[in-house]
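Apart from one protein chain that is not included, each protein chain of the complex appears where it belongs.
Labels run A and B following the written order; every chain starts at residue 1.
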Amino acid sequence: MVNPIYLFVIALAAGFLLSLIDKAGRSAALTVFYAALAAMAGISAQAFIAILGGAESAMIFTAGFKPPFSINLQMGLEESFFTMIVNVLGLLSGIYLVKKLKTEKVYALVLYLMMIMGLNGLIMTRDLFNLFVFLEITSIATYSLIGIERNIRSLSAGFKYMIAGGLASMFFLIGTIYLYRFTGVLHLDSMAEALDLASGPAVVLAVFTLLISVLIELKPFPANGWALDVYEAADDGLVAVIASASSAAMLFVLYKITPLLNGTLLLAVAGIGLTTFVLSNLMGLMQHSPKRLLGYSSIGQIGLIMGVYALLVHSGAASEPMTLLLVAGGLFINHFIAKAGLFWLAGLVGKDSLEGWHVLRKKPVLVFMFGVFILALVGLPPFPGFFAKWQLVMVFSEKGLTLATVLVLLGSFLEAAYLFRWLGKVLKTEGEGEVKTSFAQGLPLTLSALALIGLGAGFSLWIPGGSGLKILYLPMLLAAALFLLDFLPAWVKNTLVILLMSLYAWQLLPGLEGYRFLFGIIFLAGGVLLLIPGYAFKGKRRGFYPFAVMMYAGLAALLISESTLQLFAAWEIMTLGSYFLIIRGKRSEPHALSYMLFSIGGAFVMLMGLGLLYGVNGQSLALTSLETLTQSAGVIFLLIMLGFLTKIASMGLHIWLPGAHGEAETDVSPMVSAILLKAGMFGLIVLMSAIRRPMIGNVDITYWMSWLGAITVFLGNLLAIYQEDAKRLLAYSSVGNLGYVLFGLSMMTHMGWLTSIAFALNHFLFKALLFLAIGGVVMRVKTKNMYEMGGLIKRMPVSFISVLIGIIALSGVPPLSGYAGKWLTFNILLEKGWYLQGLVLIIGGLIAFLYCFRLIYAVFLGQLKDNHRRVKEAPLPVLIPQIILMIAIMFFSAYPGLVLHPVGDFLLKYFPQGAISWQNNTALTAYGHWDGLAVLIITGVMFASVFALLLITNRKAQKVGQFNIVYAAERPSRPELTHVGYNFFAHYRKALGIFSRPFAVKFWDGVSEFAHSAADLFRKIYSGNGQTYLVHIILFVVVVYAFVTGG
Amino acid sequence: MIKKYAVLLLLGAFALMLLPFVTEVTPFEELSPVAQKYVKDGPDELGSANLVSSVIVTYRGLDTLGEVAVLFIAAAGVGFMLRRRGDAKKPVKREASGILRSGTVFLFPLVLLYGIYIFLHGHLTPGGGFQGGVVIASGIVLLLLAGVSAKISGTVLHWIESLSGAVYVALGVLGIVLAAGFLDNRILPAGEFGRLLSAGAIPLIYSLIGLKVGAELVGIIDAMQKDEL
Partner (left out) sequence: MTLITILGFILIVIGIWGMLSQSNIIKIIIGFSIVDTGIHLVMVSIGYLKDRTAPILDETVGKAEALARVVDPVPSALVLTAIVIGLAVTALMLAYAVKLHEMKGSLDIHDLKELKW
């Protein structure tokens, strides 16, 4: 290992001489500058590798005396890692800034180099006063560099920073000198020992003053107005260093002074950190300036890291180095890289408002990087933040830190809200403009995106239970490969994905049993089937296949998950993939956002539940541990269930679904509706088969689930009838359909579950069919409004038959498969005796007829519109899966026993009593019997005879001409009023308006409104007045002290 | 007005918070363990009669190097902030009075000499590199005020500043090679206690610091006074 003192020697020598070297030309100075930065990065990296390889940590005793008699520097594992990342970031940001540095005065080079050196010193020194010196080196260099942007904004930000920093330094000095008074040393390690012997209010005050100074540098709420201004105004390359590297060094300082802190102070740090995290992310909601937004996010994340760190230390979890590394380290490195990357991107884009960021779209690589940084910050897989957050929740739950967990997840959710809003805008806003990139700017971005991906992979290996994540490796590799192959035409990628997915399904499915096999068929075989319409898309269809693969990867992994970690990771990957599929629709942006927020919110609630499970059940990650729960089973059940309920869009949690499913592309709608919704159901089955009697106190949760299911059926169907948009109608109908599923499951009987599964399978078949058929129509007529369609039966006969079969299956009339569900439902209602819910359910079922027939009537019957006279049948790739689905529906209708019999047998494992008995193809229950084939034949014969009769009697029917319409005293003022299908159920709206008022939408809008106005209220404290910021600081200090001393 | 009272109230609370520092703390009864070592062994180990100097230059030498860097950074920062634009008008200055001018001519060499004396004797008497450097800089301020030689050779200052800094760092590295560690002053013989040429490299380092500090302060003042206000 090179003597680490050379870090300083090189920086100082180069710094002192740069202005002389510059006289020989700027290129010479730049060469020395970069050589010095590279050498520093090299020295620390080499030290890190050496220590990782088992070398001793280096102690540098300046002047040759042992501490405490002289200043000593330490280069251990932590120090070498921190100096390495700081120096590498310094080098990269230096490269990023090369254009500016070429034209600026040589002082800029000097100051930059000194700033990086100061950070190294902050990390390495073990002497308290020396720490102060390095703090000032860093600060003063930073203050000066902020002036690199020659405008009043950065100057005033810099001045505010200086006076705030001045106060922080003051506290540091007072703390230091009094600690010297009490301990007689300045060497940190000796001081910690000596402090154990000292006591008294003044000692507490001394430690407090020191700590508060470090905290102020870490930008706690509300003493951080100056920092926001700096983030917004300073140069991007510089802010990347301030936000990432300087914060890293200051966090390390906090780490170093931790031995001086007592429990109360640690709790104070935790409280301050987490409050800052939640509030600054809340305030972030109101930001429109990208850099200020990033500033809020940075401050929040630093608060998170310090809060979590303090809690880990306080709870004793930090004594396990791996825990500290995975949780605090993971959050830290995730933010470190992602934030630097985003600030660099902000520099490239150079727009003052989030709306301007669409310019990135011309460069898919930049969009990809942007996505990587955003997703990493949100903490989604496969990035380190995800694993850190997972482990955090597990550890916190184990230690009983529930409040902290809630705060962490709340803050993360708020952050996700504004970050995804931003991402959506970038992905969807149309506009002119392009981003110019140079190699010097591209390099740091590329490296940091790659580092995040690599570290994500690393963390997935390191966390406990991480080996189980292997099930995701292959599909994720395929997704990655598809990113690289994105230049290929769509049909090539489509074929590739179909082949590989079939192969994967072939491998996977035989290993599954029971309901898992059935869901496997839906997820994977269904997935392959619904990829076929992809051939209808011309061009490259950029960005479709990687995410489609991701979604299916998540679904497949869900099937074989054995641990909670696997389940959760699969869940998140599936969500992520589907988000990117949904947002592809033309007007999907707000709906995709709402989908994502509900999903993330649901996932966080679920995570709480999984954490609780881990905590009360002996730190077991196995899913089977759900079965052996002895305490808190009800709460755990409820939390995990809420996560799954958001996915199946139960009433109240459904508002994302109509838009997300309705606005998606033709083949995406059936994917997310027919397939993805089943993921929630699958989760519910996993959960409910493990916890059979979920009670909270005396309340049986399943009873309330049944009500939720019934109401969902009723309201979902009711809302569907009012839709003019055919796809939204189908989407609302899905809400209702999944209500049946929920209801069936809540029965907790053999037949109930069988019904539920029959419904699920049926819903998969007919909803895929309907969405494909309607999607095909929409592709051709270019509108989704049913009143703009009509008479398409002759132009699109196959689609017509599809829709016809689909709605028959949906509405549950004989002879098709829906009838099986209905029949079973009546059976279970009788069995369980839940008549009240049953009534609601049945009324809901009746309402379904009202919207079903509109799909036929408004779209295919009636007058053909003038502009649709030349409309062709839907493309063949869209028709093929429809035909397959129709055959499948017929088959399932005729031989339901082939599927339901084995499923029923498997369910015996959970519900040994009350099974249906099968005689060949006939199902027998206590209340009756049912033979699918017979019903099919009888109904078919009846239909055929009526049809024949009509043909014979209607021979003389007269054809009605296009305009041969008589209106009954109505004058159509708008074109759509000429369509009799428009606002067809207005009278029902009058009668049942009370039920169809958008309560849920209003509620969630209100929540969002509330959050935004709270954000606006809070951020008003950042008045822009530097003096007010000083008042905040002093106030902060006094209040925290009052808290710490208890008065 | 309310704001003012609120601030006063806040300050009152703040002062109350600081109170334990005054009421609960007694002065040192005897030297701290670290100070004891410096006082007991310092003179023999390092050979400096001024114990503060031995602490500054050697025991806590890294602080001092950092301190030099801080001043250097501030000088660079001020120079960076107050870049003059090419087209800026030169400020019109009032002619200095006769007394000031003649006084300056008389005093400047003495001030310079005194500054050099202070940093050369830093290991023996109160004073050292910083104090000496400041005295030198104050002499030059006098020159500037008197307008005797308003133009200070930037090149010479640069060379002094850069080279003295670099040599200081180099001396520090020599400490690793020749003595026990970075910035160890024992790379030169301790000499006879109490003499000018004693205390190892302390006088040398102090001289470099004196030159560097002087040059930097002059640089700061120069940058500030040439900018129009």
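For this structure, a couple of remarks:
Criterion: a residue touches a chain if its C-beta (ideal position, glycine included) is under 8 Å from a C-beta of that chain, and two chains touch if they have at least 3 such contacts.
All figures in this text were calculated on a predicted structure; none of them were measured in a lab.
Screening B:178, B:197 or B:224 for touch with the missing chain picks out B:224.
Within the full complex, the residue among A:4, A:147 or A:716 touching the omitted chain is A:147. Across the interface with the omitted chain, chain B contributes residues 4, 7-8, 10-11, 14-15, 18, 21-23, 25-32, 34-36, 38-40, 43-44, 49-52, 54-56, 59-60, 63-64, 66-67, 70-71, 73-75, 77-78, 81-82, 124-126, 128, 130, 194, 213, 220, 223-224, 227-229.
The chain not shown here touches chain A at positions 129, 132-133, 136, 140, 143-144, 147, 151-153, 155-160, 162-163, 166-167, 169-170, 173-174, 176-178, 180-181, 186, 228-229, 232-233, 286, 292, 1019-1020, 1022-1027, 1030-1031, 1034.
Everything that follows uses one rule, which is that only the chains that are shown with their structure count from here on.
Spacing of chain A relative to chain B, judged by their CA centroids, is 55 angstrom.
Here chain B touches chain A in the complex through residues 7, 10-11, 13-14, 17-18, 20-21, 24-25, 28, 32-35, 37-38, 58-63, 65-67, 69-70, 72-74, 76-81, 83, 158-159, 161-163, 165-166, 169-170, 172-173, 175-176, 179-186, going by the rule given at the top.
Chain A makes touch with chain B in their complex at residues 3, 5, 8-9, 12-13, 15-17, 19-20, 60-65, 68-71, 73, 105, 107-108, 110-111, 114, 117, 121, 125, 127, 129-130, 133-134, 136-137, 140-141, 143-145, 147-148, 174, 178, 180-181, 184-186, 200-202, 205-206, 1031, 1034-1035, 1037-1038, 1041.
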